[in-house]
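Just one protein chain is left out here, and the rest sit where they should.
Naming follows writing order (A, B and C), and every chain is counted from residue 1.
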Amino acid sequence: MSGTINFTQAYQRALYESMEADPSVIMLGEDIADEEGGGVFKVTAGLSTKFGAERVRTTPISEQAIVGAAIGASLAGMRPIAEIMLMNFITVAMDQIVNHAAKLRFMSGGQTHVPITIRTRTGAGIGAAGQHSDMLEAWFAHVAGIKVVVPSTPADAVGLLSSCIFDDDPCLFIEDSLTRTVSGPEPDPGHRLPLGKAHVDREGGDVTVIGYGRPLLDTRKIAAKLADEEGISVEIVDLRTVSPWDKETVLNSVAKTGRAVVVHEAPRSFGVGAEVAATIQEELFGQLKAPVLRATSRDVTVPFARILEQEYLYKPADIESAIKSTLK
Amino acid sequence: MSGTINFTQAYQRALYESMEADPSVIMLGEDIADEEGGGVFKVTAGLSTKFGAERVRTTPISEQAIVGAAIGASLAGMRPIAEIMLMNFITVAMDQIVNHAAKLRFMSGGQTHVPITIRTRTGAGIGAAGQHSDMLEAWFAHVAGIKVVVPSTPADAVGLLSSCIFDDDPCLFIEDSLTRTVSGPEPDPGHRLPLGKAHVDREGGDVTVIGYGRPLLDTRKIAAKLADEEGISVEIVDLRTVSPWDKETVLNSVAKTGRAVVVHEAPRSFGVGAEVAATIQEELFGQLKAPVLRATSRDVTVPFARILEQEYLYKPADIESAIKSTLK
Amino acid sequence: MTAAEHYSPSALMDVFRKALFINVVDEKMRGLLKSGGLVAVYYSPRGQEVVAAGMGVHLKPSDYLVTTYRGIHDQLAKGMPLKLLFAEYFAKVTGACKGKGGAMHITHPETGVMVTTGVVGSGLPIANGLAWATQIKKEDRVTLVTFGDGASNIGAFHEALNLASLWKLPVIFMCQNNGYGECTQYSKATPVENISERAAAYGPNLAGVTVNGNDPQAMWEASRDAVARARAGDGPTLLEAKTFRFMGHYFGDPGAYIPKDEYAAAMEKDPMPAIRQAVIESGAASEAEIKELEQEYSAQIDEALKFAADSPAPELEEISRDIYGDAA
Partner (left out) sequence: MTAAEHYSPSALMDVFRKALFINVVDEKMRGLLKSGGLVAVYYSPRGQEVVAAGMGVHLKPSDYLVTTYRGIHDQLAKGMPLKLLFAEYFAKVTGACKGKGGAMHITHPETGVMVTTGVVGSGLPIANGLAWATQIKKEDRVTLVTFGDGASNIGAFHEALNLASLWKLPVIFMCQNNGYGECTQYSKATPVENISERAAAYGPNLAGVTVNGNDPQAMWEASRDAVARARAGDGPTLLEAKTFRFMGHYFGDPGAYIPKDEYAAAMEKDPMPAIRQAVIESGAASEAEIKELEQEYSAQIDEALKFAADSPAPELEEISRDIYGDAA
């Protein structure tokens, strides 16, 4: 570890290292080549210049064509990375992702597989309103055959995105719009993290907080504060891979603490937290000292006005009070 | 009640009655007019002849255009019913449904609303394999602004579909592929059932089974058998509206029985059952005598071979054993 | 053809008034953004004023408009009240959408502003539905949907044009071809010289026309024809207006991806100085009269901006409203 990098730099590094390591890694998406500015969020800046216009291609605004081309190229032995600029636009490519990418391995009886990575970006809190802010990871988690990955530190972003690219199954990698300039320690070159494995991010004995992505940035601060100020010992489990998720690590932690809070940015109802909570209560009934609680955003379209958008979003205070509720 | 009708007749009746009652009810979808045979499942047979080609229109194979046209017409005061032949094809229309139909009321600050009904059909068990069998209701339940409705009797199908058509919000009405010829008592003319209200389908004191659609047909038989043979008293709560769901009725029932099993056809992980289980444990912690269990299909692409398809599907025996597990 | 259907100095003046109004609004908005008086993502229509104005003069308030995030010129040309528009940009409860939709989702049914979408291409299918309702109700309404050159590459465009042609809908698809989709040059995404050539794919019902969007007369005449065609029930038009986007994709976009000579050439054809000159030359107004008009507009706009700035933010409760129609 030589210094710090932010999330944007982390994505850039994983892409750069992967393209350098393997010529079968190719990319496509809107505006991603340097002639078009290297991507509207600059994540792909420099790649087309370095690795050639053949391997890094700007596309028309055609998300079905983007994901379809990634699938086809992957069937022919490539490892394509498709960028879907914002997650709400993935709605036009659901057929390609769900009916095809996720299912071709199974439907072909294992004769083919689809090693694509779909990078997308989303998250509320930037005033982008109803059609540019949705966290839709629960949809994909409900579909067998695709992996859903969300990093919560820049170093994890490097390790997880690299693993997605070299994984033999379709991976959906979700980047957060709000925290792109947040920094953290820089990982070693070639850093990879296993998919499907959760990470005990902080050890603690009183209550387990399970989550992924942005809310864990809040949770880390809350846990430190609660330890300092109130002597509450919070264990944090970072799912890292939302689906298929690492039940074992989660259940081991909750078996120890007896209390659990699930946090995510997506709306509460029918979100990822429901599955985690349902599984915990099923597996650890009788060992739980409190109900499994959820701290999430609200069941409503993301509003435009800042004050309403903040009211929509999960609040750090919600996480804190959920933790304390389990201790009552 | 004069006799019996099957599910197909029930859908037909709701459509017929609604079109007759209100000239703003219009329909569009692939093959739905009589010139094209009245729909591949014959649900719309006779309607274009009776109500005119202007109001019942066959479309090209263009699901985005179908849903979009329904949305637009609804903004102009109509009550369009769009048929999406099978639910897997809804994947190409997700943008129109999720980013637009579900959100326009909120995003317009209530100036507009989208009273459309999307009728679709799905379900495994007919050998239609990976791209023609998926139950995707959990996706839509995770989105605020749209209602998701699934009937479990022909009479309910009449009452719920009619209510969807005359509801002022977008409704997704899901028909089951396998049970279309299953019959039940015929309801009175003009039958309507409230959306958002669950129904205590059978009263019981030992354990509550919560579900919707096809698995309830199995559950009713199991409940009768368990009552007869083992003296187990099962209460069945039919959600009818999967989202927004009727927490109150469910919680009242489970508060009484202290035990709950959630059943659905969709795969288990991140499915509707997760939300129901998570909510119950949260609200009734301490009152539960057993963990909330789920009997669902498996987390895998729907296989083609009959033997595997049956292995994929929830099994009545799973429902029965889940019920008994809660009583141990 | 009646006299009113011929271009004249007074027709030019009508176009100019709307174009100037748009131009002054746009300048004010950019001024505010620069000064920090407004913090928002803003998609400037600078360069596209005459396109919106040339069409707008032919539309009645009862006609429908569907537009995009870059739609402020279309909304103004349609007659959207300034206060409601600005207050929405300012995220105030007095905004048309109560601050919940925001700048990308402006709606105002009273003036026919039915949908503003942030998803590329999604407005076209919805416009068909509005036109379909009009056709069924035999109303005298035209539906105008505007979109960019980039949008012509997405699936919804194709499905919508096909259906509109098939059903001979009273709809105008106005493509504002400003040479770029975000940072991607037209020819890097769209391998056909004129987007209007795409009309050929949908048979004779759909007219395809390309017009110089900087030329008020050409814009006025082409719009007149498209509107007349739709009103007469003769079918839809794909009307491509060639224009340019002087302020980049969003306000603040450095636009480094635009070749300098291309930009300079476009500047030479800037429609605003040209139309001003044409008005003076036609004798419809003198420079002094135009200055007066500018001042009048400026005052109106300032007043509306002040109203917006002074208006209150929505209350927190607003987040719970307009999710479903039957909820509080």
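Everything below uses one rule, namely that a residue touches a chain if its C-beta (ideal position, glycine included) is under 8 Å from a C-beta of that chain, and two chains touch if they have at least 3 such contacts.
No experiment lies behind these values; they were computed from the predicted model shown.
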item: Neighbouring shown chains of the undisplayed chain, as defined at the top; value: A, B, C
item: Sole contact to the chain not displayed, among A:Q9, A:T44, A:T59 or A:Q131; value: A:T59
item: Omitted-chain contact residue, chosen from A:D22, A:D168, A:E203 or A:E248; value: A:D168
item: Residues in subunit A touching the chain absent from view; value: 26, 54-55, 57, 59-60, 62-65, 67-78, 80, 92, 95-96, 99-100, 104-113, 144-145, 147, 167-169, 196, 244
item: Residues in subunit C touching the chain absent from view; value: 153-159, 162, 165-166, 188-193, 197-198, 200-206
item: Hidden partner interface residues of subunit B, rising order; value: 30-31, 35-37, 40, 58-64, 88-89, 91-92, 127-132, 298-301, 303-308, 311-312
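In the analysis below, only the chains that are shown with their structure count from here on.
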item: Centroid-based (C-alpha) most distant chain relative to subunit C; value: B
item: Computed distance of Cα centres, subunit B from subunit A, in Å; value: 30
item: Contacts with two or more other chains, residues of subunit A listed in rising order; value: 64, 88-89, 91-92, 129-131, 299-301, 303-304
item: Shared-contact residues (touching 2 or more other chains) in subunit C; value: 97, 99-102, 105, 117, 119, 155-156, 323
